[in-house]
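Missing here is one protein chain; the remaining ones are kept as they sit in the complex.
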Amino acid sequence: MPYIKIELTREGVSREQKRELIAGVTNVITNVLNKDPKLTHVVISEIDTDNWGFDGEQVSDLREKGITADKKN
Amino acid sequence: MPYIKIELTREGVSREQKRELIAGVTNVITNVLNKDPKLTHVVISEIDTDNWGFDGEQVSDLREKGITADKKN
Amino acid sequence: MPYIKIELTREGVSREQKRELIAGVTNVITNVLNKDPKLTHVVISEIDTDNWGFDGEQVSDLREKGITADKKN
Amino acid sequence: MPYIKIELTREGVSREQKRELIAGVTNVITNVLNKDPKLTHVVISEIDTDNWGFDGEQVSDLREKGITADKKN
Amino acid sequence: MPYIKIELTREGVSREQKRELIAGVTNVITNVLNKDPKLTHVVISEIDTDNWGFDGEQVSDLREKGITADKKN
Partner (left out) sequence: MPYIKIELTREGVSREQKRELIAGVTNVITNVLNKDPKLTHVVISEIDTDNWGFDGEQVSDLREKGITADKKN
């Protein structure tokens, strides 16, 4: 009976990306735990950048300084 | 000191239905546990159907296929 | 697709009370929203009284002072 | 690795107040626990007053009756 | 800055399975969203079967009736 909540900043996540998150996370959970996907719910919660804090600062302030959360290459 | 979070898909829940959810759930909790309702908080969180996944699929995709979460009669 | 989280202090809630909470809350939710109970999950989270704060104080400190969360009669 | 969720009613909290909440809460957590603020995330979730229940009533109903959550002086 | 909470019933999930859940979910999230894994936190919450309700019933009651959440083959 897994339930998964994904919280991320609201920065233009597309419907297709959400579809991939739901499919991918459900796949990991049900494979690792051998759980029925019909008992597996995933909820995505998008948070305004004003409402997320990291290192004591608002993410919207960090973004204005050019600091992103992108993967390093 | 109970706190109750209700997460559901954002599909036209009315103010009156929310009022009934709050009253009904508070009633169950305070009666079963003999708790003071003045210490009981209920939070309803409505989730876009793009953001809820079930069985590995987006609920908005399921709805477009005609699959609902309605009670069976 | 409702999901309900109930947080309460760990103060001797019995298995039978949990059963009543689950049945009662599921009943309210599925009736008010006309939702399929097979898509309705309820999670009870019991919190140690050291870990719950109210009015700026630890509930375990409040209990030691004789302050309860019981319903007033 | 602390994560802090702050839920409050959506009643005109300003960007500056959110900045103060994030800075203040991060400060308390990292000082009390001696944790690296770069591992500390704060998420603020604003809840419509129709969606928050207290004492079995919708906060929007309480507000219409003139009942606020303001600090008593 | 994603944060992921995974709630599942406490039914003998091993440390190795938790390791796989953390690695697998982080991989999906950071790939789909192109996010830095150093900003990605995953929290697993194991819930006693007495404390999880499905279809109005306690999971521990369902298990005693031989009903599992295992994947169908």
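Each chain gets a letter, A, B, C, D and E, in the order it is written, and its residues are counted from 1.
One rule holds in what follows: a contact is a pair of C-beta atoms (placed from the backbone, for glycine too) under 8 Å apart; a residue touches a chain by one contact, two chains touch by 3 or more.
Owing to the predicted nature of the structure, the values given are computational and were not obtained by experimental measurement.
Enquirer: Since one chain isn't shown, list which residues of chain B touch it in the complete complex.
Expert: Against the left-out chain, chain B lists 1, 3, 41, 43.
Enquirer: For review purposes, identify every residue of chain D that touches the missing chain, sorted by number.
Expert: 1-9, 13, 17, 20-21, 24-25, 27-37, 39, 52, 54, 59, 69-72
Enquirer: Give me the chain E residues in contact with the hidden chain, please.
Expert: 15, 18-19, 21-23, 25-27, 30, 37-38, 40-46
Following the convention adopted for this analysis, only the chains that are shown with their structure count from here on.
Enquirer: Between chain B and chain D, what's the gap in Å when you average each chain's C-alpha atoms?
Expert: Computed from C-alpha means, the inter-chain centre distance equals 21 Å.
Enquirer: Could you list the positions in chain A whose residues touch two or more of the other chains?
Expert: Only 1, 3, 7, 21, 25, 27, 30, 37, 41, 43, 45, 52, 54 qualify.
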